[in-house]
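Sharing a structure, written as structure tokens. Questions coming.
The complex is shown incomplete by one protein chain, all other protein chains being positioned as in the whole.
Letters A, B and C mark the chains in the order given here, with residues in each chain numbered from 1 onward.
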Amino acid sequence: MMPDSELPSYRELPELPNGVRSGWGLFGDEDSVGLMNLLTPERIVAAAGLVRKGAVFRLDLPIGAVTPPPFGRGAARHTVLERDPNGLGLDDVIDNLFPQSGSQWDALAHVAYAPDAWYNGATRQQVKAGERNTIDFWAARGIVARGVVVDVSAAVEAKGGHAEAPAITPDDIEAARVAQGVDVRPGDILLLRTGFLSWYRAQSLEVREGISGRSGMRLTGIDHGEAMAEYLWDLHISAVVADSFGLEVFPWDRDDPFGFLHPIIIGQFGMGVGELWDLDALAADCAADSVWECFLMSAPLYVPGGIGSPANAIAIK
Amino acid sequence: MMPDSELPSYRELPELPNGVRSGWGLFGDEDSVGLMNLLTPERIVAAAGLVRKGAVFRLDLPIGAVTPPPFGRGAARHTVLERDPNGLGLDDVIDNLFPQSGSQWDALAHVAYAPDAWYNGATRQQVKAGERNTIDFWAARGIVARGVVVDVSAAVEAKGGHAEAPAITPDDIEAARVAQGVDVRPGDILLLRTGFLSWYRAQSLEVREGISGRSGMRLTGIDHGEAMAEYLWDLHISAVVADSFGLEVFPWDRDDPFGFLHPIIIGQFGMGVGELWDLDALAADCAADSVWECFLMSAPLYVPGGIGSPANAIAIK
Amino acid sequence: MMPDSELPSYRELPELPNGVRSGWGLFGDEDSVGLMNLLTPERIVAAAGLVRKGAVFRLDLPIGAVTPPPFGRGAARHTVLERDPNGLGLDDVIDNLFPQSGSQWDALAHVAYAPDAWYNGATRQQVKAGERNTIDFWAARGIVARGVVVDVSAAVEAKGGHAEAPAITPDDIEAARVAQGVDVRPGDILLLRTGFLSWYRAQSLEVREGISGRSGMRLTGIDHGEAMAEYLWDLHISAVVADSFGLEVFPWDRDDPFGFLHPIIIGQFGMGVGELWDLDALAADCAADSVWECFLMSAPLYVPGGIGSPANAIAIK
Partner (left out) sequence: MMPDSELPSYRELPELPNGVRSGWGLFGDEDSVGLMNLLTPERIVAAAGLVRKGAVFRLDLPIGAVTPPPFGRGAARHTVLERDPNGLGLDDVIDNLFPQSGSQWDALAHVAYAPDAWYNGATRQQVKAGERNTIDFWAARGIVARGVVVDVSAAVEAKGGHAEAPAITPDDIEAARVAQGVDVRPGDILLLRTGFLSWYRAQSLEVREGISGRSGMRLTGIDHGEAMAEYLWDLHISAVVADSFGLEVFPWDRDDPFGFLHPIIIGQFGMGVGELWDLDALAADCAADSVWECFLMSAPLYVPGGIGSPANAIAIK
């Protein structure tokens, strides 16, 4: 395992012909874990020290809360079964559970930057077969980290809100972070509260359908462009999480090398991406006690070959 | 909230006509959380102090690992979807996910001691409608506790193994606990390793089919009878977890008031029950460093109205 | 059962305050079958006489052929299971089967003209409980009828095609029928080939997504307005079937009493509606031998409480 001090800066990463930089190989050629490798025992012990008042925050929305589900995914169907002829027991079963239709993790299997070149050189076939980058690589380890909340919702509001408005820039994030007085350390999970979910909850079903990700409506998120890629890498975080559909601005532009960051963040960096996490109660607590760090744990659904997972995340302060 | 010191002993609990005792009402008439109410901030802070070396143990088996699934439940079906016409993205969906077909929690909605009398007086209709006792009551809070491992596998072996052999008695558990030198405190989650899973993994598919819970084969587990009910209650634990199909001896005897403990533990006590958790690596680590306690977190799948959940559990030492 | 000669004309039907006419009660107050009641033994015997050359035409598209499925329905997932340890057997299972996502029947349970007033006065609750109008009422009887093919595809082409073009009028249908030299008789199933499916098959996935029914694109179909309602009723057919997404022009206008015909045809008339049937080979054969009638059978999937069904239809000439 690479000592933390050796984690290269963005500018030290090798560059592809089109200018995009790659973190492949930093944790060995066979690695399927990516920057979650930074979750070392020392960091886990340190993060546990953040449990100071015993306040627990579940960071998942209930399954089915995002209606209609983004990007054309369907809604889960939950059936209660009466299997006991004596009427003393119940059972249940779930169908049509799209792990990415609510609060979720994108596994490193979710998206590639180039055809047949998933994170760390895995092929499409390896990923589909569950041999590389799938959610079980994280699920088997568990995700335990220091979480840092940065609340940029005020900046988003000031710039025009969540629809048809400017993107969130590295400067916006830095300004909020500095104002909060919190640092970001290697291995941290950055919890970026944009206020999207608060806004979304207040919209009608009709408006929600219009913003479910297939329409042309511009949705705010972190900005496209190399500056954001460089900023995120240089934080040396293990994962970046937001409370919005797609973390970054929608729609994307695949014709621009930096016009769609998911393939870079996931496919080149091996960085975890979380979306639609419910950060509202946690952020409110952070604002109240001015402590913007927490002990963060997630147990992804342990599905062999899974492409994503419900967040299954808990923050403790 | 009731102070811990006031939690009554088993003999202080009110008694039903048939001798079974009930913990209903201890946390209010509307309570749907049960003994997980003991997971107070103070206990959570104390439990976090058990993170000493940063070792993380995922306590779930992979989905699908228990084949065939116990008690006639079906196997989950996981489908990888190619939704991106550019071949750069993957998605997935899960059908036929029985939350209780592998490492799992029984919600307090799972079983009742008497018809139309679920834990704390909830009706069958309330439970089926997700108004009382369902998994979301735990999922919304998250489960964070001190975990205590007690390994009775040697005793099970000594008594004849996992099939057609005597049950595990309170004395067996106490003897193992004392030998390990660990105490059990109010609110703890008791992690009882019986060795079942190790044994099960070594069986052929044919034998596995015979022990999947519908056959008449006797499977070892905690003993039936009031002594075990009294023992578990008086530990004042929030939950009891085992590495076996049904925690208690199978088959059950519904004609004996104490011949099937689930309805008492869940329906009368409001105690969490976990089954088929993979405790092997954790127990091996405990044996190695003689530390039998851990920080335990679980994020049940947040399904409104859910009857159970994958364990989604992580232990940290 | 009402003698055929007594089946009233459209103008004889009772009129609602908004001018829409209703066929409720013609087959008794408890009827859930609708105009399929016209499929009498005499007509079935006569229809069987149309089997002259032994040519069989399956009128369903394969499950999954319409991609993406219309109106936001999902795609079925078919899983082949290897249940035989000897490798000598296979089994399979289907999830996410939307009966109306391809060649299909709308049951009389599919749509109502007014809230809580489904065909023949059934309540929403009765329909949801499978007590009235659901597909099993047809499935239990089987559907056996004389089929009459009317091919208006040339007219559609002449008027501008399938997208953003004028609707199909009663005159268009009559002109084609007369040119073909075929009559329509009480109880017949009218098979209206518009050519939509031929056109649709030639479109790219991208165009298909745009026409899947949630976009604003106008799709050709039978015209809205009372003239079409009157025309269809006065044919005294048991069902009308087309090879297009929604039979009638899309989008609909619910503010106009006759701006959305489904609720009238299904909810007031009790007439069967079939959509997305593959009539191409059958129509080609009819054009070749100038025989535009056939023996038609359909065995709807026998789902208690079903809202629709795959067509499961066969025509024989």
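In this text, a contact is a pair of C-beta atoms (placed from the backbone, for glycine too) under 8 Å apart; a residue touches a chain by one contact, two chains touch by 3 or more.
Note that the coordinates shown come from a computational prediction; the quantities given were computed from them, not determined experimentally.
By the touch rule given at the top, the unshown chain touches A, B, C in the complete complex. Only one residue from A:Leu7, A:Val93 or A:Ile265 touches the chain missing from this view: A:Val93.
Only one residue in the set C:Leu7, C:Val20, C:Val33 or C:Val127 touches the chain that does not appear here, and it is C:Val127.
Seen from chain B, the chain kept out of the figure touches residues 68, 72, 74, 95-96. Chain C meets the missing chain through residues 40-45, 48-49, 51-58, 60-64, 72-74, 76, 78, 80, 83-84, 86-100, 103, 109-116, 124, 127-128, 136, 139-142, 144, 254, 263, 295, 297-299, 301-308, 310-314, 316. The set of chain A residues touching the chain not shown comprises 77, 79, 85, 93, 95-96, 205-206.
One rule holds for everything that comes next: only the chains that are shown with their structure count from here on.
Matching the C-alpha atoms of chain A with those of chain C calls for a turn of 180 degrees, to the nearest 5. The central chain here, found by comparing per-chain C-alpha centres with the mean of all protein C-alpha atoms, is A.
Counting the residue numbers used at the interface between chain B and chain C, over half appear in both copies, so the two copies meet with largely the same residues. One finds 52 Å separating the Cα centroids of chain B and chain C. Of all residues in chain A, those touching 2 or more other chains are 72, 74, 95-96, listed in ascending order.
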